[in-house]
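Of the protein chains in this complex, all but one are displayed in their positions.
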Amino acid sequence: MNDLDKFREDTKNWLDKNCPPSMRSGADPTIPVDEVWGGRNAKYKNPESKIWLDRMGEKGWTMPTVPKEYGGGGLTKEEVKVLNEEMFVIGAKSPLLSFGIWMLAPVLLEYGTEEQKKEHLPKIIKGEIRWCQGYSEPGSGSDLASLATKAEDTGDTFLVNGQKVWTSYADKADWIFALVRTGPKEPKHDGISFLLIDMETKGVTTKPITLISGKSPFCETFFDDVEVPKGNLIGELNAGWTIAKKLLQHERAFISNFGLAGAVAGAGSGRDVVSIAKKRLGEENGKIKNSFYRSEIASHKIKEHAFGLTLKRAGDEGGKASATASMFKLYGTEHNKKRHELMVAASGVDGLAWDGDEFDENDKNLTRAWLRTKGNSIEGGTSEVQLNVISKRVLGLPTQ
Amino acid sequence: MNDLDKFREDTKNWLDKNCPPSMRSGADPTIPVDEVWGGRNAKYKNPESKIWLDRMGEKGWTMPTVPKEYGGGGLTKEEVKVLNEEMFVIGAKSPLLSFGIWMLAPVLLEYGTEEQKKEHLPKIIKGEIRWCQGYSEPGSGSDLASLATKAEDTGDTFLVNGQKVWTSYADKADWIFALVRTGPKEPKHDGISFLLIDMETKGVTTKPITLISGKSPFCETFFDDVEVPKGNLIGELNAGWTIAKKLLQHERAFISNFGLAGAVAGAGSGRDVVSIAKKRLGEENGKIKNSFYRSEIASHKIKEHAFGLTLKRAGDEGGKASATASMFKLYGTEHNKKRHELMVAASGVDGLAWDGDEFDENDKNLTRAWLRTKGNSIEGGTSEVQLNVISKRVLGLPTQ
Amino acid sequence: MKLVLTEEEQFLKDTAKSFADERSPITHFRSLRDHNDPLLWDQDLWNEMTKLGWPGILIPEEYGGSDFGITGISVILNECAKTLTPSPLFATGVIGAYSITNFGTEEQKQKYLPKIVNGELTTSLAIDESSHHNPANTEIIAKKEGSNFIVNGKKTFVIDGASADLIILLARTSGNKGDMAGLTLFLVNSDSKGIDKIKLDMADSRNYANINFSEVEIPDSNILGDLETGGETVEDILDIGRIAMASEMLGNAEAAFEMTLDYLKQRKQFGVLIGSFQALQHRAAEMFCEIELTKSSVMGAMKAADEGSNELQRLSSLAKTVAGETLHLVSNEAVQMHGGIGVTDEYDIGFFLKRARVAEQIFGSSKYHTERYANLSGF
Partner (left out) sequence: MKLVLTEEEQFLKDTAKSFADERSPITHFRSLRDHNDPLLWDQDLWNEMTKLGWPGILIPEEYGGSDFGITGISVILNECAKTLTPSPLFATGVIGAYSITNFGTEEQKQKYLPKIVNGELTTSLAIDESSHHNPANTEIIAKKEGSNFIVNGKKTFVIDGASADLIILLARTSGNKGDMAGLTLFLVNSDSKGIDKIKLDMADSRNYANINFSEVEIPDSNILGDLETGGETVEDILDIGRIAMASEMLGNAEAAFEMTLDYLKQRKQFGVLIGSFQALQHRAAEMFCEIELTKSSVMGAMKAADEGSNELQRLSSLAKTVAGETLHLVSNEAVQMHGGIGVTDEYDIGFFLKRARVAEQIFGSSKYHTERYANLSGF
């Protein structure tokens, strides 16, 4: 038996013993399901969620490739593949959702000092600290680098004042990684630093944002004379923009999958435009009865199929993702908006249900989902920004 | 009997005696029809075309409101209305098509010296001299004021060198009214003059332009050391741009009517998208059989109707035309392009006929008309220029 | 047919504009929504509208109205729509007033019209029974019993249905689902025995209801128009309603566009006003053109209604389609061009998006009317 086979056997055994029944496929549907984000104030409706997180966190398997010295699993790529396969076999739930894992950890690994890595990575991996992201500001919009939240060097600490917006789950997070202006006299991209801030520090407050679709995970976060130790600076002073750009690219790719993922998840669930149209507009010989809707839906489904093939092609080609990330962000979110418009239109007045017993839950969810899609083409870089990026960086069109 | 009634009676009698039979409605269809543009080298297939032009020209009724001293009819507005009505009653053909009448004469009346008016207006009105327009140049495009054709002051004359393009019927015209650069050191809009040039002058040559739709009335016109008397300058030296702007606005309004006029003329003639679709795609219970085409055609017809109402509303409102001329130019030409695309698509392969006996004349004409429409959104100010004008002048959006 | 407002109509429009700006800015709508107001419109404001004579615009002078015509009431709705002014004016001042004036018996007119004029009585039209507008799909049967009709069933998405005093009910007295023949309209007191109104909570926070009819007795004398010709009658009423609604939607689009233009002229990004970006300029210019076409379509339809043109049906479908598509475009572009704040509840522009989609569904979507237009045009 080679090492990898051995690892597979050990993993299988470990999962068998350690993955609680309700964390596997075929779990009792009456047991409540947690969305596990970890953190100081995490609450669990199902105690096994916590057990599963702790056991996986202890082994470092929430970030299996990170070296053991930082609390990770220290596994090779091949071993990670085996781990994923064995988790898939038993339908094991992912133990932890985390901006710390998705966004901050890669930054720490690349730019953090030894001390910073040892301090923060284990807590991310174990889900002890929940992170949120502080980039946008009320005045900045697409021009992220125009941010005004300032961090003044007062000797031992930075004194932070300003306001962030669109900080997802800031009201539930323990720490925030933020872009702040440390060089007010430098050209705007050259005066930004990447700073970690404990949200329990005096002077940090948050306020949730209600969207047109209703409540949202987004918050406004305010900094009022917040003192931050200088050791919390990641990377060089005034070199935060480089880090930010990397993270943004990552985020863009992440959002671009929304459109298709939604369409795939929707198919067969009744939450797809064809099923809705057949149900609400009628069906004749297997066809959507109203030909005016049918023709628009057909064009839309064709675009969806073509977009799906494009995502697949990009995957099969490998590696070129960054050149086309803007296209995927643009197309994915615009397509998703259109998809929801069609579902709403095909649903008639029921597609505009807001609340109350007279409406079906699916319809009410659809209304809110439709409204929520309007933000997708704004957050993570607007569609206009993506078009600018494509025309300049991909097509090489000149600047005026 | 008041003066106007008297005028009506006299006019009726005059027309009765002087309008030749083949120039009226109900003419013998075997008699050839001329497109009468006048000029030194005009040829007539039907001699009555010439008789009709001469008689109307003698009375000055090709430009009835122009004072008699310049060869015009010297009529009041009320009298012109009567003249038009009486011509309409007998279905009298317009005696003369003329860029001189449509474009140059208004300029001469506003900016010409007494001598210039006396020299040129009578010949325009009688159709003795055929004019063409020299504005665009190969390098200028939408940026008309960047024109490079230069006119140097050599004492008695201007020495003209350069090239004009898109000069309609230049190969058939006797004189050209042209924009030339007389102030090479002035800011570009302030160095342009409006000059009249006899095309028989040594150094003037023309070359027809073939379009993607086939032959065209457009030419390139070349000026090679052409000597032009200084008395041919209209208005002040270097003040030609003011004249040009007025003329352009006029041209824009003229072109914007193409779309709807075409649709109106097409309806009932078989050259409209509904008839073509019914014939070529089939009809079922009075409906276009193919529902995918039907839905697109229906949307198009609705836009057409709405655009027609908009033209009517603008007319009924009166006076505000200049603010919306850009909209009409934009919408009229874009709609006309779409209309032709739909007719071509509905015609199938026959809509792409080019020549030969295997195809119907209508289909071959349609193919060429479709290709010709592509120029409408470029000539007389591109669609992009119209969008710029609307956003800046109508909506007041800022310049960067 | 001249496509310009008369002096009278322009005066009504100017009055409505001042009224909406001063008495009912968008904050008024927001406040009703935030307080989950049971009517979702304000009685005091309605009283003021009544004083201005608006519920009686379509009603002949002999019943106390001013008889200013469809154009008159539509331009008022157009201006009110710009600030999202909530009121029963559409369902009462257009639908109720027009229906009873044009199809009521003398007795019905005397009974109801003066009350509409003085604001005492509000009305609603109960047609649809499923999620998509289609009068022919009426299934509710009004069954003759002696000198009464007995009605059982459920009507959906009744505008102002949660508050209206009088329901104009479309029911089937013969024929089958899908037929326009065999339909009859009834005037039904909304507090009649057996009527249950269930207020709907819709995305645009307006007053709608589902209405259940359970063994509701309606006397013969409450038939509106003639027995069995309700299909034709209701189409006529609906066409007037569609035109008025198109005028409202035009107002929504104009206001959303105006707010967006203002934003483009104020908001800076990358050191310049975003309104100086050519791509946004061109999109704004295209919206301008679509709005101009909508104005003309609505104007043509209003005038056709007032002049009794035989083009009324086609122009009604034209206006509803064009207004629907323009508002769809503008409401989407408005939110996108506002960026992040555009999707927050705190900012008003999102109201227009929600209102837009509901209005698009009222009395038939753009697709419904595009098809109707094609049918009426013979292709």
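A, B and C label the chains in the order they appear, each numbered from 1.
The criterion applied here is as follows: a residue touches a chain if its C-beta (ideal position, glycine included) is under 8 Å from a C-beta of that chain, and two chains touch if they have at least 3 such contacts.
Keep in mind the model is a prediction, meaning the values are calculated, not measured.
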Check: The complex has one chain that is not drawn here; which of the drawn chains does it touch?
Finding: A, B, C
Margin query: Can you tell me which of A:132, A:160 or A:288 touches the chain that was removed from the display?
Written below: A:288
Notebook entry, point to check: For the full complex, which residue in A:297, A:342 or A:371 touches the chain that was left out?
Noted result: A:297
Next item on the list: Considering the whole complex rather than only what is displayed, give the residues of subunit A touching the chain that is not shown.
Entry: 274, 277-278, 286-288, 294-295, 297-299, 301-303, 305-307, 309-310, 312-313, 316-317, 324, 327, 330-331, 384, 386-388, 390-392, 394-400
Notebook entry, point to check: Which residues does subunit B use to touch the chain missing from this display?
Noted result: 136, 141-143, 146, 165-166, 209-214, 280-281, 290, 292-293, 296, 337, 344-345, 347-356, 358-359, 367, 371, 374-375, 377-379, 382-384, 387
Notebook entry, point to check: Mind pulling the subunit C residues that touch the left-out chain?
Noted result: 277-279, 281-282
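Throughout what follows, only the chains that are shown with their structure count from here on.
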Notebook entry, point to check: If you average the Cα atoms of subunit A and of subunit C to get two centres, how far apart are those centres in Å?
Noted result: 42
Item checked: Chain centre separation in whole Å, for subunit C relative to subunit B (CA means) -> 45
Note to self: Where in subunit A do residues touch at least two different other chains?
What the structure shows: 292, 296
Note to self: Can you list every residue of subunit C that touches 2 or more other chains, as numbers and ranges?
What the structure shows: 277, 280, 370-371
